[in-house]
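Excluded from the complex is one protein chain; the other protein chains are retained at their positions.
Letters A, B and C mark the chains as written, and numbering starts fresh at 1 in each.
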């Protein structure tokens, strides 16, 4: 087993740029298109107009309509086409416009894309990266705020990842595209416009695969990221909720509570060892996600902690999640999404827990 | 909130019949069709030929082609049609031929059937029962052995249930059809031909809704079932795996280990209180399912135990599940499915656990 | 005398009173916002039909709607209202009152013309997210309609059952199958099996296998009530979705009372029809399913009204489904967050503005002497009045209470969800 790309900057990197996540993703796509001319970008409105979130902005102009192109409005068609292109040796990077519109593509995603490598006994790998603007928080219409990580993580054959910052977005997307397996890349759409420093490879390297090849050792697929160290409890999260957790850690620090914040990043494979390392230290954990509680990925994280940190654990793992209701309209969005107060309540409950 | 049907026999019942699960399901459908003339059965090959598993055998003959009918071969069409029929006041009981062929219907199931009651603010309830032959064990072709309970349980607006015996099959199916909400009814196809006693309502009652109405108090939706009492550990399971767990309990009993076996039955809502009651007593639990481990419902059960039995628990909850691989061909089916040995290993590990 | 009185419609008041639509018992209270609905032609139409001719034979023949010429002034008034509200909504979005909005400008004729042909006694409409004009024509509570764009409630706050107008649908093509299923429900209500067989037709079964014999379908209902029809709205973009194909195929196999009403407005966000619809025409697909179709000028409100009435009529009398492709143009952006300058030319937009459906209708009304200045002044004033009421309704809509997150997820909510609600209400409010 070899690892693919690193999500952390390699040394020497020569450039740091202050970018929004949307810009970082756009740059990652540009560099991936340049690095491998079998890479293709397609989906609804990704070509001429550059995507409804402008993540593919300018790419058709730069790489031509044979590399970056619009499709008819049919998600099953888009993903089935991606499978066929991969069978023909291409490296497709389809976009589905919103999380909730991946449902029509589920058959092609689950029964086809995720299984073709297995079905063909490794002769037809599926180096497909499905870009999926995900999660809520932008007062969008119905089915524009879904959190599907648990569903995708359950599917054998898929890898699933979600970035939390512009820098992570750049490196994880390049890593996902370089990966020989199908990756569902969940972009936290509420963070598209948030800016941060992005550490880029040397310009001379951006167009070669060698640039990513060197990253292999430090941050393989499936590695989580401690984004804040702490000792009293661990907040475990991913995607848009990471910055909420960092905010909570700030609040808690004011009261002398030091929370560790673990950005899971990869939701399949999950970094069980990383979770174990953190929770063995802090002995308390709260997992936070936007998706509904029941059968959400919080249950998996809780079970992993159960299995790996049973002796260390001083309180039951808390889950702060969306409710078991459909993602609501803007009027009730704030009530639905885990917020600092709910997370702090859970932290307090965890810290105050005493065995009965 | 009122509850609907009981899955346990009401008193007085006048008839006990020895039936296969397939026959019990067939009878439940017949009685449901008779009880409410808005009930409709449709799907691929359910009419003339009575379904590929013959679960709808004879029903078109008895109720006519306006109540029981074949559809074209299109799962999204079938479920979208069910939604439209429910909007028009019908009570649809569609069948999708195999678990793996529900993927093309996911959009209609998740974004439509599960949400229409909410979207319409209760004016368009969806009393749909989706019958889904489920799980593996019959050496069938690809995509005929999927275990999708975790996926469905994650979807707000759905209820999910799976019977483990012919008697359960009869009563749970009638309850599901009578329920005003969409229920995914997962039939363990490897148990279709297993026989057991079915306690039926008095024949004079079968054709009236009153017959089911009386069942409301004893076994509401979401109630689990202790199918074997024990004290050293609890095996938690559902569907086809329940009889495997009972077998394991037999073996264990030979060595003096008394295992409690909990048939969860309802996978959404999950009977957290029932799990708590059993595990608080036995202090050890093993959850068994056919679905892959990661993000499977075992994680949810483990998390529930974490949250409700933290102090009582003497060992980490074990998960004995399918592997994180696609459901395999017959040649590797036995290797994939949880079997008595693997479950016994987990039991032993749980019993021998000592805090480090 | 107002010009539309010329054609004998004088019993319609010149100024429509804004009507309050009563919610049904099981719909929830909508707090302090009074519903706003333009009093639609259809309801008047229903009254008229009933009054003028209640014979069963006439009912069986389906709609006996007035001719397009008769109601052209009314159609113009409704298009004016739709446009005025549309303009108001775009303004409200600019000022931040609405998070987003999908304008209908340019498509008033396709929407009002088809909506006006719908007979709410029998028919049911399945809209997308851009069917304001249909809502106006059908008398849907317009504040409740706009609630979806206000991000108050996905699907809207009107009563879909009473309005005969399904909840607003965000999934492209998602509701086309529902229309088909609803239509099957009407056929079943009429006592017909999905695949019709004459009552005593011989069974196709192998006579050597007596078990296989199946009884004939329920005998067709011989009463003369029209079969209710579903009208499914969808766009040129939506026509690419597999669900549209499945719906048309089912409708053909089952001979279902559906009108597949495609507004081909030239664009699906940034993708033009020629890169979307292979073969170039959605209506051309119909033949492949054995369905009749009409490709019509979607900016000619009378043509739309007539074609829709014909198709509904066919459905009512058991003739099955029709595909209508109304050729029109999305003059505005896809939504308020879209910039059409990135993908199409101003020339193209201008050429369609010249075919503005209101101007076309006005010209005909004037040319045929059906309406004059007085009418147009009044229509504009009325439209403004309605749009201001809608605006006021939008601005006064209150926040949704948090318990509504939980209230409608199930008809019978599981105890676990109720517990989750109670904990949430405690923790958050």
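We take it that a residue touches a chain if its C-beta (ideal position, glycine included) is under 8 Å from a C-beta of that chain, and two chains touch if they have at least 3 such contacts.
Just so it is clear, the model here is predicted, and its values are computed rather than measured.
Engineer: Go through chain A and note every residue touching the omitted chain.
Structural biologist: 1-4, 40, 42, 47-48, 60-61, 64-66, 69-72, 74, 76-77, 79-90, 107-108, 111-112, 116-125, 127, 156-157, 159, 179-181, 221-222, 268-270, 272
Engineer: Contact with the hidden chain only, please: which chain B residues?
Structural biologist: Chain B touches the chain not shown through residues 44-45, 47-50, 52, 70, 72-74, 76-77, 100-101, 103-104, 139-144, 293-294, 323-326, 328-333, 335-336, 341-342, 345.
Engineer: In the full complex, which residues of chain C touch the absent chain?
Structural biologist: 195, 204-209, 211-212, 240-246, 248-253, 272, 275-281, 284-291, 341-346
In the analysis below, only the chains that are shown with their structure count from here on.
Engineer: Identify all positions of chain C at which a residue touches two or more other chains, and write them in rising order.
Structural biologist: In chain C, 153-155, 171, 242-243, 409, 416-417 touch at least two other chains.
Engineer: Which residues does chain B have that touch at least 2 chains other than itself?
Structural biologist: Correct list: 76, 107, 111, 118-119, 156-157, 268-270.
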